[in-house]
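Got a structure here, written out as structure tokens. Questions coming.
With one protein chain removed, the remaining protein chains of the complex are shown where they sit.
In order of appearance the chains are A, B and C, and numbering begins at 1 in each one.
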Amino acid sequence: MCFTQNFSQYLVIGLANGFLYALIALGYTLVYGVLQLINFAHSEVFMSGGFAGYFVLQAVVGKQPHGVMSVVMIVLGIAAGALGGGLVAFLLERVAYRPLRRRKAPKLAFLISAIGASYFLYNLAGKEFGRTSLSVPYIFNGSNSGIAFTIFGAQVQTIYVIWAVAAIVLLVSLDRVVAKTKLGKGIRAVAEDAETASLMGVNIDRVISQAFVLGGLLGGAAGFLFGLNFGVVYTMGFTPALKAFTAAVLGGIGNLRGAMLGGLVLGVAESLPLSCVNPAWQDVIAFGILIVVLLFRPMGLLGERLGRSA
Amino acid sequence: MTAMLRLGGVDVRYGAIPALRGVDIEVREGEIVALLGANGAGKTTTLRTISGLVRPAKGYVALDGKRIDQVSPHRIVALGIGHVPEGRRIFPRMTVLENLEIGAYRRRGDLRSDLQHIFGLFPILEQRREQNGGTLSGGEQQMLAIGRALMSRPQLLLLDEPSMGLAPLVVEAIFDIIERIRDEGTTILLVEQNAAQALQLADRGYVLENGSVVMADDAEALLGDERVRVAYLGEGAA
Amino acid sequence: MTTPLTPAPTPGAPLQGTDSLLLEPSGPGRAPWQRLLANEDFRRAVGCLAGFLVLAVMTGPSGSQGAPTSGFTGSLFNLRVFWFVGLAAVLWGAMTLRRRYSAAVKVWNDKALALPRRLLPDTRVRYGAYFVLLVFAVVYPMHISGFWQEVAVQQIGVYVLLAIGLNVVVGYAGLLDLGYVAFYAIGAYSAAFWTGAMPVHLPFHLNPFWTIPLAILAAMLAGVILGVPTLRLRGDYLAIVTLGFGEIISIVAQNLTSITGGPGGVLGIPHFSVHLLGVHYVWGLGNLPYYYLLLGFVVLILIFFHSLENSRVGRAWTAIREDEVAAQASGINVLKYKVMAFSIGASTAGFAGVMTASQVSYIEPADFTYQLSILILVLVIFGGMGSLPGAVVGAAVLQWFPQFLRLHPLFGFQQQDLYIYLGALLVVMMIFRPEGILPSKRRKREIGLAEHGVGSADAMTTSTAEVQ
Partner (left out) sequence: MQNRLLRKLAVPAVAVAVSALSLGATAATAAASAPTYTIAYEGPLSGGNAQLGLNMKFAVQLAINQANAGRTFGKLPFQLKFLPSDDQGSATQSPTAAQQVIGDSSVMAVVGPAFSGATKAAEPLYAQAHLATVSPSATAPELAQHGWRNFFRVVADDNAQGPADATFAVKTLKAKTIFSIDDGSAYASGLATAFDNAAKKMGAKVTHQTALGTTQCQAGTGNVQQYSAVATTVKDSKAPVTFYAGYYCDFALLAKSLRAAGYKGTLMSDDGSLDPHYVSEAGAKVANGTFISCACADLSKSAAAAPFAKQFEAIAHFPVGTYSAEAYDATNTIISVMKQLGPKGINRASIVNALHHVTYKGLTKVVHFQANGNIAGTAVYIYHVVKGKIVELGLAP
């Protein structure tokens, strides 16, 4: 009964959630790569993306769009979310991180600063945009979560398809950017050895800023994709970001492909047991898996370096 | 002939501990200048100060008559100073090619001719171009580090202990290359423990002790100096 | 032919004319707008203006779902914005003046601080000050209202206890614990269990006093069980493992209804009482008795931690915090000392749990959240990591301030905006004083060294796993 019944359905749900985790986790990993710091305010980057996407769609979506228009709306929403997330990530680095780096403050000071920024941002969002959930306009007929198709007995919702496609496109592009472009090489060089990178003419400040923005773009896009199904609200970032952070550590923090893998693994791992366990235990399962993995593989699944290949 | 690089009265402190005290050094265009001294004498700190990694508490660093001691490291690279750091500091998870490309980070445009030039100097790097930097041997890594620094087309190259931990034959090769780089028009400031070899190559030399310059002279003169022979060339007192 | 050296200038004397040739940080040959952007005064002006505009939005009217921009327009396109622009100008002026006369300011500062600086290292003066503070702490609460007495116990006293406990973990040993609240919960639930208030209980009930050692033991045990396997991990990993542990404990408390009472919590935990040698005394609803009990314990714990800090153990912690690899190499059993710090911190939290459970006589799982762990961490770092006075003052000030605002809503302060201000305060504080308000001398030195590029100021990057 347990696990076997409807296995494919729980797997599909887990993978769909996993794609979102992966997108958010990359923000943690990019920043960790260049700063060796956990950006505790990344949840608010995610939230900002959600709101940005919401407001843009709110402004442009007329009556329920169909077909091509639906796709256009999604792309528009993702772009808006990414821009919103990127902007907030940029400001976050400028205000909450850079001054501390200039002073070579201890790492825990960064943590406090990030927590402060997080409190500030989400409570301000609550004040300005209201404290109850806002539904993103439907961009498919009647609902955002109809069933698209069935595979191995598992119903795949339209929203899952969108998540998967968007996430894969974004993840692959990020992978290419980091592997091939000058920007990516700068980020990797700083991640491997910041001081030597500066001796090669790499502007560390700028690279760090770029890493924040890059992570913010993905996190913001994830915020929109999430909000599309669940609505946007000022506290929306908290749990997904915590899970994504777990996923990043699970995969090996600082390792881009690790973050992607960690996200998917976590999504599946916390979804499968729900066929027989009370969902209230979900977090216990997720964190339990994490603790076990770390005890046996302290560097995470793929090891912890921002490199081209694991 | 004017000084290309000039350090005047440079003091550097790590916390309360002084690392450099009133260091005066100058490097002129086309020279190889050797910086000698025991461990902890301040040689590496001097290079790090020039590169902007360390800010002097007093004194100045000037390049072509302009002060650079408050300029950040990545801008100093753009001003024409290349730095081969101590211990080579290759990016181990990037390929040889990527390591070289990072060296040209400040530059725009085509890198092919520069790569050709580097591969001309170090043919072995061309064979290893897709290999990760961390998999190279010590000598290859040193070559990569030098090649990487040359990718920014520096007018002045700072070399920190290029012979450290390498087999004598490899050291020989590295020193040959250094000479060739100078002949191609790049000025060189060389930090070496291997004083004899360094002084044979260099035009002039400085000897640092406890963070101060205690001797400054032509290389030949230093090679002939009694104190240098005893302290750094390993010859017993005559 | 040998080229003669140009005569070296005397050490320290600036080269003639070089000052004028100083390269601007912006570098040469830039567009005017780039130069403007690089201009320090201009940047400061923009920073001041941006900061005060944000303040204008923070303090302005709220928006709403229907009109998401109304909050912004209401605070920025309104006459009140001129106040903030004016304040920004004043601050910018003050900063500019301060920079211009920085030497004079420093002299003045030194003069003003000369006496305290001379007196502070004097132990007699310091202990005298502590004594005066203690007398104050004993006498003053008798003269305050019931509300402030409650604040003194539940908001300040308990949090001071939690903060000094976490200070051992984070400040002394440099270990980041994000699930500290779990031990607080374990202490509180232990008290509920041994006094027979939980659904599952023993045939006998203990006086809450006796639950103190049991709760401390339970929390300590939990600390060891969690610590031994996980303290080998590197700092960041430890952070998330402890975070997970905290979540697990709170979910367990919430879901094992038949054992813990579930979300409804545990009601009816008895107050402390003494029945000894004819003395009968019950700590009731009044706060003062609890206050003095707590004060006594806090003072004892402070003395204990202070001596610990200056003992062999404290030195081992410092060594681990500053350079774990070196500490290991010099024969310090790193894991042992880490577990020790972890479990001492845990047991302090356990004790705080008993105090809360007994005073409120009700506990519920919703009170032991991740956010509380973060709050306690904030108290410690705000006060000054590794500094006992810092942890005490940090907790007291940060816990007192919201309560002050509650009675005195300055400038039309709205309670729902509380965390906006606290968040902003933390960021500003970290920018201008990352070492906390009362940093310990040793940490000040570490941070100073880190600023000069020597060593790191916390043990967040090294691990025993890496050494092995």
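Everything below uses one rule, namely that contacts are C-beta pairs under 8 Å (C-beta built on N, C-alpha and C of every residue); 3 or more make two chains touch, one makes a residue touch a chain.
Predicted, not measured: the structure shown is a model, and the values here were computed from it.
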Visible chains in contact with the missing one: A, C
Contact partner of the left-out chain, one of A:Thr29, A:Ser118 or A:Ser271: A:Ser271
Chain not shown: contacting residue from C:Val105, C:Leu300 or C:Leu407: C:Leu407
Among C:Phe42, C:Trp108 or C:Phe136, residue touching the chain not depicted: C:Phe136
Subunit C residues that touch the omitted chain in the full complex: 62-65, 129, 132-133, 136, 139-140, 143-151, 154-155, 247, 250-251, 254-255, 257, 262-265, 267, 285, 356, 359-364, 366-367, 369-371, 393, 396-397, 400-401, 403-404, 406-408, 415-419
Those residues of subunit A which, in the complete complex, touch the missing chain: 5-6, 9-10, 13-14, 16-17, 20, 126, 130-133, 135, 138, 142-143, 145-147, 155, 157, 226, 230-231, 233, 235-236, 238-240, 243, 267, 271, 274-275, 278-280, 282-283
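Keep in mind that, in the parts below, only the chains that are shown with their structure count from here on.
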Pair sharing more residue contacts (C-beta pairs) when A-C is set against A-B: A-C
Inter-chain centre distance, subunit A versus subunit B - centres from mean C-alpha coordinates, in Å: 43
Residues of subunit A engaged with two or more neighbouring chains: none
Residues of subunit C engaged with two or more neighbouring chains: 453
Residue numbers on subunit B that touch subunit A, as the complex places them: 51, 53, 72-74, 77-78, 83, 85, 89, 91-95, 98, 101-103, 105-106, 148-149, 152
Interface residues, subunit A side, partner subunit C - complex: 32, 36, 38, 55, 95-96, 99-100, 103-113, 115-121, 123-124, 126-130, 132, 134, 242, 245-246, 249, 253, 278, 280-281, 283-284, 286-288, 290-291, 294-295, 298
Complex interface listing, subunit A residues touching subunit B: 182, 185-186, 188-189, 192-193, 195-204, 305, 307-308
